[in-house]
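With one protein chain withheld, the remaining protein chains of the complex are depicted in position.
As written, the chain order gives the labels A, B and C, with residue 1 at the start of each chain.
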Amino acid sequence: MCGVFGVQGSLDATKYTFLGLYALQHRGEESAGIVTFNREKANIVKGCGLVEEVFKKVNLDEIQGSLAMGHVRYSTTGSSNDINVQPFMVKHRGKTLAVVHNGNLTNTSFLSQQLESSGSIFQTSMDSEILIHLLAKSSEDDLENKFVEALGHVEGAYSALFMVDDILVGARDPYGVRPLSLGKKDGAYFFTSETCAFDLVGVEYIRDIARGEIVFIYPDGKIASKQMKKAKASRCVFEQVYFARPDSLVFGQSISKQRKRLGHVLAEESFVDADMVLAVPDSGNFAAMGYAEKSGIPFEMGIVRNHYIGRTFIKSSQLIREFSVKIKLNPIRDLVDGKKIVLVDDSIVRGTTSKRRVEALRECGAKEIHMRVSCPPVVSPCFYGMDFPSTKDLIGAQKSVEAIGDHIGVDSLSYLSLQGMKNALNGEKDEFCDACFSKSYPIKVDQSANKYVMENA
Amino acid sequence: MCGVFGVQGSLDATKYTFLGLYALQHRGEESAGIVTFNREKANIVKGCGLVEEVFKKVNLDEIQGSLAMGHVRYSTTGSSNDINVQPFMVKHRGKTLAVVHNGNLTNTSFLSQQLESSGSIFQTSMDSEILIHLLAKSSEDDLENKFVEALGHVEGAYSALFMVDDILVGARDPYGVRPLSLGKKDGAYFFTSETCAFDLVGVEYIRDIARGEIVFIYPDGKIASKQMKKAKASRCVFEQVYFARPDSLVFGQSISKQRKRLGHVLAEESFVDADMVLAVPDSGNFAAMGYAEKSGIPFEMGIVRNHYIGRTFIKSSQLIREFSVKIKLNPIRDLVDGKKIVLVDDSIVRGTTSKRRVEALRECGAKEIHMRVSCPPVVSPCFYGMDFPSTKDLIGAQKSVEAIGDHIGVDSLSYLSLQGMKNALNGEKDEFCDACFSKSYPIKVDQSANKYVMENA
Amino acid sequence: MCGVFGVQGSLDATKYTFLGLYALQHRGEESAGIVTFNREKANIVKGCGLVEEVFKKVNLDEIQGSLAMGHVRYSTTGSSNDINVQPFMVKHRGKTLAVVHNGNLTNTSFLSQQLESSGSIFQTSMDSEILIHLLAKSSEDDLENKFVEALGHVEGAYSALFMVDDILVGARDPYGVRPLSLGKKDGAYFFTSETCAFDLVGVEYIRDIARGEIVFIYPDGKIASKQMKKAKASRCVFEQVYFARPDSLVFGQSISKQRKRLGHVLAEESFVDADMVLAVPDSGNFAAMGYAEKSGIPFEMGIVRNHYIGRTFIKSSQLIREFSVKIKLNPIRDLVDGKKIVLVDDSIVRGTTSKRRVEALRECGAKEIHMRVSCPPVVSPCFYGMDFPSTKDLIGAQKSVEAIGDHIGVDSLSYLSLQGMKNALNGEKDEFCDACFSKSYPIKVDQSANKYVMENA
Partner (left out) sequence: MCGVFGVQGSLDATKYTFLGLYALQHRGEESAGIVTFNREKANIVKGCGLVEEVFKKVNLDEIQGSLAMGHVRYSTTGSSNDINVQPFMVKHRGKTLAVVHNGNLTNTSFLSQQLESSGSIFQTSMDSEILIHLLAKSSEDDLENKFVEALGHVEGAYSALFMVDDILVGARDPYGVRPLSLGKKDGAYFFTSETCAFDLVGVEYIRDIARGEIVFIYPDGKIASKQMKKAKASRCVFEQVYFARPDSLVFGQSISKQRKRLGHVLAEESFVDADMVLAVPDSGNFAAMGYAEKSGIPFEMGIVRNHYIGRTFIKSSQLIREFSVKIKLNPIRDLVDGKKIVLVDDSIVRGTTSKRRVEALRECGAKEIHMRVSCPPVVSPCFYGMDFPSTKDLIGAQKSVEAIGDHIGVDSLSYLSLQGMKNALNGEKDEFCDACFSKSYPIKVDQSANKYVMENA
């Protein structure tokens, strides 16, 4: 769970990247950073917290560059401390190398042992540092070949951007697990994890980077592409059902439309007669609207979201924390009192929050609550960059659907079927990684490769 | 534009007040404060910023009390600096007096001159300080009479809470312009500006404080009421159409239902055929759903709200600020491209933001945009506590409806009629103050009484 | 323990005041503040902490004025919280009134009851607020008479500065307990608690304000003086022996010279043969040099002061705190090992620190330690503004000199005699308040008038 954004060839590269990170903030709230390059030198600003917090006192004009790339992060590799915040940047043979990436390498133990045996030292526990070491060790002379050679050693799921002084490079792993799109505006090139960031700054979406593709953008505007050996397409289905913003294209598909289709199929598979369809806002909005469209039951905005809840709140005293679910989402008593409700959400991970939401609806007088979830139960962790809890905390892995329904206190509970989900996702049904639902992992996983692997050193 | 919340008789009074202010945060983002009283002494915490920011480092247990009251504020009287933050608290004859209030007095110039001529000194430019001086000067011996006498000198619109050591007092002006509700939980009494704060902490709504009523709640649980001379009911209609949260009861009415009814009448008055109804989220949500229900045109969530935009963003460089409207609300290109759209919002004040929103929809390919506003044009300022710009910045006061439509770039623009608005607002049509739409001011206004009046001293 | 500084008639008034407060910082480390007046309005900046901390982020140009006055404070009246920080400022009949003062009123209970009975309300627990209320209530029309009338009600020890819009006023109580000096530079007038602040900014010392004198400085440069009824001169002797900076004139006397003379008499009264005289730096420096001069024993700098110890250190863990005395003042082992030492300090208040200092010298091998104190034992509290602990914590009030010597672990201990102290202090022997040594209080004290009196309200 990370987001990357990069620009080559605009005097406003830094500002565009700053804006892009705002648009990608939902992909990682733990840290943020931007590195830029101008004629003379590299600049980097990074820190823990939201984009807002990290850049609060930064004058963007002071880190101006014609090349800029940035990162927002929810930690998957390495715990969240200052040293592990991206971008990762080093000096090497007179050049500045930097990297930001989204995803998770799966052969880090092997690679780091190999690198250390020839004298490399590691300052962080980030996958990013390994990518840079591989580049530094590469025996190829040509820059493009150096990337092909270095990334050839890597296994896992990643979409990465690299800065080599004034050259910007974008790469996507051979399976194409994580998204990465290319855009253009006024002669400058842009990379982004999701196109909502392109819309914001008026960049035209050109195409997705292909799986296994490395794209080089030079300061003179020249663009080149190298292709690594491709593997079977394995696009992360969870990006579509849960993670991406509804106003983005991801893997070329409109997320809002995909989610409405999930709602349609959900209504077909598990219709229940009711007075209204409610969404858990904002995550369940589009699936709920799809459910309402297909079922003919009216959609209502019966739960109000409070926009002022920040992080401090969560850390307050026990009494305060008990209200944390309710203060964020408050049902409208007047609308739900005495009503039969279909409650649609996009997923149930731990089940704790859902239980509280259902209680809040009951307190407001809801007569019946039928919960519908727009994906199958999450039964297995993700090794490719999605930050699920461990199996023992995944309620879908521990309980039957019926037991989950009892636990969260609903009158009925249905999940979308695996097949139904694939059918709903327009025409690409065989090209997804759905390991979190199916346990079919497309990329070999070193079972010890959890996110603390490098810290145990 | 302020919110007040108070509790008498609970060991968790401070925490309930803290939570209540979170629920009322939309009523004032500029400052927040809580005062509490326990057996021994008064405690106060207040500061500029959101509740989150002001209480970030405060241990609520250290300001525990069985009585607590709090305030969130958007400045109407006095500019927003530290000294003008409420609660306002003083020591007087061995007792601690404190006040929080929502609204605006209209005879402050007169009162402050009178008070100063007998030696009173003012530390702030807040109406609140005048209320306390009047109490201190009152020649009545009995506390309840003292309040009746002191508030008898005051003209204007206010809902105020007072603390006199361990006694909590709630008062509403004789016109009943601002809301104030009374609730109960586990033997403790609660006051709030809006009932959404009651829902949050599980308080049962009992009734509204009547206009001109002063309610005294004593530490032993005794409750008493005094009635000042009543004036003509003049409830602020803008609370209903714009300001209050949709999950609140205000003046005894469900805001979400009221707004849907505004949407129904709006559809009747100015139907236009279109592919979809969009709301400007979140302000236009319920009116848009009402419009969709009545017109039969599908409601779509075609504009996505970014929840991460904080205040820092707004203060950034010029290039960044240009994106400030778009970064907050982003249209979904895929949904609106090539479509005829009805865009519903709850009001147009300056017109600047609406113009940007329309541009953003055009950039995403919207074919036709028909804007519908769920209240009449705002043509005159509010002297009773709503923070409108001056007349010259009210677009409704400066341009015809047609010219406004041209200005913001829509294919058509219609406002709800004054009569339509009154009809929609369930059964209380004669009891509203609608001066901002009609210029009929129910309370005499000293024209010099703008919000800087005391600062000119 | 406070310091005041004021300027009338310079465009750099704010900066001079800022510098003046730096020079007076030793008089109060708990809070600092400056108020200024320019043609249009008053500005105030104040806060808890050192001058450095309070003004860290303040652009002095933004609070420029031709009149400025400031304050540093060690709390004597009112506990140290934000609301009690000086300057105290109000609006009254179109004018801004502000006050800063050094000292302690002794009839506050009486005055505040009287003021409240006629409707005055108090926001702070500071004496300063009472001074302002008295001015506001005064029935005199003329400003100068108003001050004479208002201050006529006050008993106690004070040196105060007032701002009435663009007029600066300096006043000293009829006993002249606290110092206040007048100076001039480039046509502007200056007030200060100690002349070291004049030296810093190049101001010429003119004279001390007389006891019971009120000096008015008008914006046109006119200066006027009113004389209240004088009482018996009662200059605080502790300013001379302990509190003031050695580079100041206080009550017209050079502090460094006075302290050397105290050392001379101390050597006469309690000579002891030794290898060296050491001072407890910096407080004992001049008395130690005086002792060395008179006794012929060499003066050595055998204790090194660490300049980096801030407040954080003091709040650390137990183990760290144990080192707090030693980290601040470290004996030079090489100099003191095996030596007979006369250790001179300016006072012993609680005895705790002295005990630790003596232990540190023993650890470094000191063979004999003879402590000599350049004033008599402190046996009684100060009600006029010096912040002593209560009698039960004054070691001089609890133990005999011999017992104190045993307690702190010295081979011998002698204090300067009361008569010796008076003889040393050049020619003014009858004009001092020495109540802390003698229990002879020149001004009647309301025994309940401790520093929390107003907070118990």
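Methods note: a contact is a pair of C-beta atoms (placed from the backbone, for glycine too) under 8 Å apart; a residue touches a chain by one contact, two chains touch by 3 or more.
Here the structure is a predicted model, which is why all the values come from computation and not from measurement.
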| item | value |
| --- | --- |
| Chains shown that the absent chain touches, full complex | A, C |
| Residue among C:74, C:286, C:384 or C:415 that touches the chain left out of view | C:286 |
| Listed residues C:52, C:142, C:186 or C:273, member touching the removed chain | C:52 |
| Touching the absent chain when the full complex is considered, from C:125, C:192, C:256 or C:295 | C:256 |
| Sole contact to the chain not displayed, among C:40, C:220 or C:334 | C:334 |
| Of A:120, A:324, A:398 or A:438, the one touching the omitted chain in the full complex | A:120 |
| Missing-partner contacts on subunit A, residue numbers | 89-95, 97, 113, 116-123, 125, 132-133, 136-137, 454, 457 |
| Sites on subunit C contacted by the missing partner chain, in the whole complex | 12, 15, 18-19, 22-23, 25-26, 50-52, 55-56, 60-61, 196, 199-202, 245-247, 249, 254, 256-257, 282, 285-286, 289, 293, 299-301, 304-310, 312-313, 316-317, 319-320, 323, 326-327, 330-335, 363-364 |
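In this text, only the chains that are shown with their structure count from here on.
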| item | value |
| --- | --- |
| Chain-level touch network, classified as line, ring, star, complete or other | line |
| Geometric centre: closest chain by C-alpha means | B |
| Inter-chain centre distance, subunit B versus subunit C - centres from mean C-alpha coordinates, in Å | 49 |
| Approximate Å spacing (C-alpha centroids) for the pair subunit A, subunit C | 61 |
| Multi-partner residues of subunit C (each touching 2 or more other chains) | none |
